[in-house]
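All protein chains of the complex are present and in place, except for one that has been dropped.
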């Protein structure tokens, strides 16, 4: 960062942190609905926030980065506890803010998933799969643990957005990695947000 | 391959491809029943087809082969889309063909699971477990995502067949790997097919 300009990767990192909070809170909300106890809420918040990246790292053969980066882990734990305190106080985050944060997180997670798969030497179809896994895997684990069919499999455009955003990131990465991450993240964000309006949806059979 | 003879490993590879199609279609069918959207159907088809081998590779410490072999991945994605188009057109694959394809796939997956565990230096009890995991793991993930108790845990003989086929493959492998894979695969196929008749079943308590 020089001359006052903002590094696009910093934007992705900020979006990632916002996503962690949104995902953790969504985990806590699902956990309260499933009548979990305090520990269950911690687990649901945490797996929703970090489960996608955790699984992605295992798939590409790495010890999960979040276990090796203590402040990132503590940030996710902190976000989870904030969600729990909010739930105990019966605070509800305004729906539009939660949706915006979910879209931001999905964008950031899709972009980082794509870039890490590229670093692991994988081809683009695998990269798209890992972008989706990073952005939506946490929610899948959350829903399975809560005894529900994963939302991403029947609602919204988070997966479609992650796939498109991952593909854009991978397509542009050979020219400029940071611009690629930003562009791919924005694509994922926009499509995810479109899904949140519930006016656009995937067909069912 | 010389003199017109057929390499038994080619037979296993062909059976593996047939299995991929059968497993992908079974995933789509379960997904339609669970009212998933298009993305959900893609996931269910794909995890059923490749989830067993994917998990096995992670267990033995490898990046999943399917992510490193783009045509194999694209073949599985293609098989999934064929299943989805078939579902959209309300085509139903004839039951006997689906069962035969499932048995062929189970045979091929059990044999390859056993051989790869051997290459990873594992002892035969672990090899039998990995044969079962390769052949039945995809269906377990499919059912968990669809909110059902995994079929293999309460119906059919796919797991018994995979265990027996894996054991045969491991027992014969020191003499001739290709013959071992073929023999083990056939054992798994026959037992799985016997389970499909529903005249043979495992006891319940």
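A and B label the chains in the order they appear, each numbered from 1.
Heads up, the rule we're going with is that a contact is a pair of C-beta atoms (placed from the backbone, for glycine too) under 8 Å apart; a residue touches a chain by one contact, two chains touch by 3 or more.
Being a predicted model, the structure only gives us computed values, none of them experimental.
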Contacting the left-out chain in the complete assembly, out of B:34, B:140, B:173 or B:193: B:140
Touching the absent chain when the full complex is considered, from A:14, A:63 or A:200: A:63
Absent-chain contact - pick from B:66, B:79, B:159 or B:172: B:159
On chain B, residues whose C-beta touches the chain left out of the figure: 58-61, 120, 122-123, 125-126, 129-130, 140, 144, 147-150, 152-155, 159-160, 201-205
Chain A residues touching the omitted chain (full complex): 31-32, 34-41, 43-44, 58, 61-64, 67-68, 70, 73-74, 77, 84, 87-88, 144-147
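Here is the rule we go by: only the chains that are shown with their structure count from here on.
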Intercentroid distance (Cα basis), chain B paired with chain A, Å: 31
